[in-house]
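Report on one structure; see the data block that follows.
Left out: one protein chain. Kept in place: all the others.
All chains are identified by letter, namely A, B and C, in their written order; residue positions are counted from 1 within each chain.
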Amino acid sequence: MDLSGVYPALTTPFAADGSVSLSDLKYNIERYNSTGLAGYVVLGSTGESVLLSRTEMDGILAAVKEAAGQGKRLIAGTGAESTAETIERTKRAAEFGYHLALVKTPHYYKPAYKPDVLIAHYRRVADASPIPVLLYSVPIFTGVTLEAPEVAVLSEHPNIVGIKESSGHVMRVAEMVAAAPADFQVLTGSAPTLLAGMMVGAKGAILALASALPEKCVELFELVHAGQIEKARELQNVLLRVSKVVASEHAIAGVKFTMDQRGYRGGIPRLPLVPLSEAYKQRIVESLAGLQPLVARA
Amino acid sequence: MDLSGVYPALTTPFAADGSVSLSDLKYNIERYNSTGLAGYVVLGSTGESVLLSRTEMDGILAAVKEAAGQGKRLIAGTGAESTAETIERTKRAAEFGYHLALVKTPHYYKPAYKPDVLIAHYRRVADASPIPVLLYSVPIFTGVTLEAPEVAVLSEHPNIVGIKESSGHVMRVAEMVAAAPADFQVLTGSAPTLLAGMMVGAKGAILALASALPEKCVELFELVHAGQIEKARELQNVLLRVSKVVASEHAIAGVKFTMDQRGYRGGIPRLPLVPLSEAYKQRIVESLAGLQPLVARA
Amino acid sequence: MDLSGVYPALTTPFAADGSVSLSDLKYNIERYNSTGLAGYVVLGSTGESVLLSRTEMDGILAAVKEAAGQGKRLIAGTGAESTAETIERTKRAAEFGYHLALVKTPHYYKPAYKPDVLIAHYRRVADASPIPVLLYSVPIFTGVTLEAPEVAVLSEHPNIVGIKESSGHVMRVAEMVAAAPADFQVLTGSAPTLLAGMMVGAKGAILALASALPEKCVELFELVHAGQIEKARELQNVLLRVSKVVASEHAIAGVKFTMDQRGYRGGIPRLPLVPLSEAYKQRIVESLAGLQPLVARA
Partner (left out) sequence: MDLSGVYPALTTPFAADGSVSLSDLKYNIERYNSTGLAGYVVLGSTGESVLLSRTEMDGILAAVKEAAGQGKRLIAGTGAESTAETIERTKRAAEFGYHLALVKTPHYYKPAYKPDVLIAHYRRVADASPIPVLLYSVPIFTGVTLEAPEVAVLSEHPNIVGIKESSGHVMRVAEMVAAAPADFQVLTGSAPTLLAGMMVGAKGAILALASALPEKCVELFELVHAGQIEKARELQNVLLRVSKVVASEHAIAGVKFTMDQRGYRGGIPRLPLVPLSEAYKQRIVESLAGLQPLVARA
């Protein structure tokens, strides 16, 4: 299974009454279907999965499966704090027809989650999972980091096929690529380091920014893939600047607002996350000024 | 409502099949009832609440309510990541007859949880809660810290009566005591700083260690309360040493094993948390060597 | 040698041309002589020692020695990055008649300064020093922290008599007191935790704030010493609030400006440190509003 390409970390749209809007979600997917995105990632950090109920998760799994275009790879975030619930969610995603499970590190009991504890956790999940597993390290949210040595150990498990590495440190990507077998696939979760990450061996990316600017992220991937480094660097610099504003400390709200600006249905996040201030919206609008609108407003 | 005193952060015992053992939980409570503990805290960090299902939580709320001796104050951990679920859990705890809700900070989207976002979250919860609210800051697990300025703002809410401050920094306790009105009550969550914390104004403590060594923690509280500082310092030093071993990076497993040593029903934690190594158990046994067993083994 | 009491971490006054003003320094000392300060600490972090030449250091050593009142204990900061230079500076301080050397941790090669490297360094310095040595841990500036286990090891050296613990974590003070022999003396370097630190066994304090508010710091020490905890807590709260403003990220400039406000000669720091903004000066003036001026302006 070749995971090359760009995947958006999908946002979860909410209706005016605060409930999940599956129709807005499908609306977005239908538009994404015509881009070069390699597939979709639901129920990740960008999807506000930690703010959703199990019922809402099921609705999202079903809606994206239904709306996704042919050939799009489907990845479901299934990491929970307990090993048992992670396995349960993973099986559920498999039942819904998802191709891979993206399993973030457990993180609440940080001091206890030493490499050997994490290795044991992931092995149990991978043993029990009907579908291949992607590790997921996102220290900015979890405070827990997977490093190359434990990733190398886990890469030997036949049902663990890769990792989403979202620390933003290109050196970690390089270390993982160097330490794991050639068929272990590293995807970066950091738009500002897509070029650099691919140069050291990342196969692609899972990006929040690709929910708002899918065609730009795909274009960057393809430029790098084609070895057009000069052009890639120019576009990377544009996305670096945009990403700094959009995916800052206001990450979810920023990406959703940017989606609104680009013809998708973003909306506002769920509490305790709050909408952007008007001043911050203005900063985003300005950062987007140079980009061609690629999707007609609906 | 005077919260003075020592409260154990209760552990959640598991049966051999991995399910919650409410009978072991009641067994412990019945023994605690005869100590000087001021009440009980369920579903906190020590209670592995992030590893429990909603049904299991209900069972625990009911069991402790039922087993608790007269006059014991009942506090339920109700903090979830979303504001809505936090409110729901808080109402549930009130329905079960709990006197206070202990609401930990949301924490997954750390970079977004600025003081004003946290203030808005807590106000919504306190507005909706049928019972008084205790703030709960536990940065070692959450990576989010409540500081004195935001605590002072929140202390003005009529339904927010205090905080469990678990950073272990006595200066924060002092700052909160100094910044909030006199009737706002600070409880420390750190056994090694109980003496120092009370000297700067803490009213008491909610301690994992008090699940294993309730009588020692109560004794320390009472010595400080009575102004017997020399004796208090001696006992504090003992608990400092024990706590360093018991409530280390192996926090939950360590406390549970220590409970086993002291005649309570501790058992092992739920995965991904793992039991202690034999070597580590030995360290704990040695650290406890000087303490009189106060509870007969059952 | 009983180190009980409060010592000011002396500032270094500069003349209009940027040179060290020994006359202003003596002016301050003469005023301090009539307070209850137990002695003086020169060439510490507050003294901008890292910004001074060797010649300037000699001038300061001589001036304070000359101006100090009878019975005042004299402590010189002598920690340099290299072991050899630290020893050289320590011997120099002894020649000038200083009673103790305050030796901060080396810190540039942080990742290399593991406990055993620091222990070896301090042993070499203490072996070579003609005067007793005080360890000095000030992580906010150095990024290196001495913890209780290594302090306990070093406390066995006959020429190491104590530590200035400036992390501000009362638990560390408690741990050091518990781990070291009874005659090893812990002084806190944190004004906001003087009360709490003494309650867990600190013998006194070396404080930047005592350069600006010596009588208030001494009063707090004496209240705690006399067991008048209620009164002590009130005064501690005042100093907590003042210290938060004065000894913030603008530490040196803030203390110097506060000295100016209180009748001492503070002045401005040396570049790259910059003077306070007018707005910040105003914040300090306001924070001092409730304090009686104890020294007539000169």
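Observations
The rule we apply is simple: contacts are C-beta pairs under 8 Å (C-beta built on N, C-alpha and C of every residue); 3 or more make two chains touch, one makes a residue touch a chain.
What you see is a predicted model, and the numbers here were worked out from it, not measured in a lab.
Partners of the chain left out, restricted to shown chains and counted across the full complex, are A, C.
Within the full complex, the residue among A:T193, A:S211 or A:S287 touching the omitted chain is A:T193.
Considering the whole complex, the residue from A:G97, A:G168 or A:G263 that touches the absent chain is A:G168. Along chain A, the points of touch with the absent chain fall at residues 168-171, 174-175, 177-178, 190, 192-193, 195-197, 199-201, 227, 229, 233, 236-237, 240-241, 244.
Although one chain is not displayed, chain C still touches it through residues 18, 45, 50-51, 53, 81-85, 106, 108-114, 117-118, 120-121, 124, 140-143, 248-253, 270-274.
Everything that follows uses one rule, which is that only the chains that are shown with their structure count from here on.
The touch graph of the protein chains shown is a line.
Taking the mean of the C-alpha atoms as each chain's centre, chain A and chain B sit 35 Å apart.
Chain C has its Cα centroid 50 Å from the Cα centroid of chain A. Looking at chain A, one finds that none of its residues touch two or more other chains.
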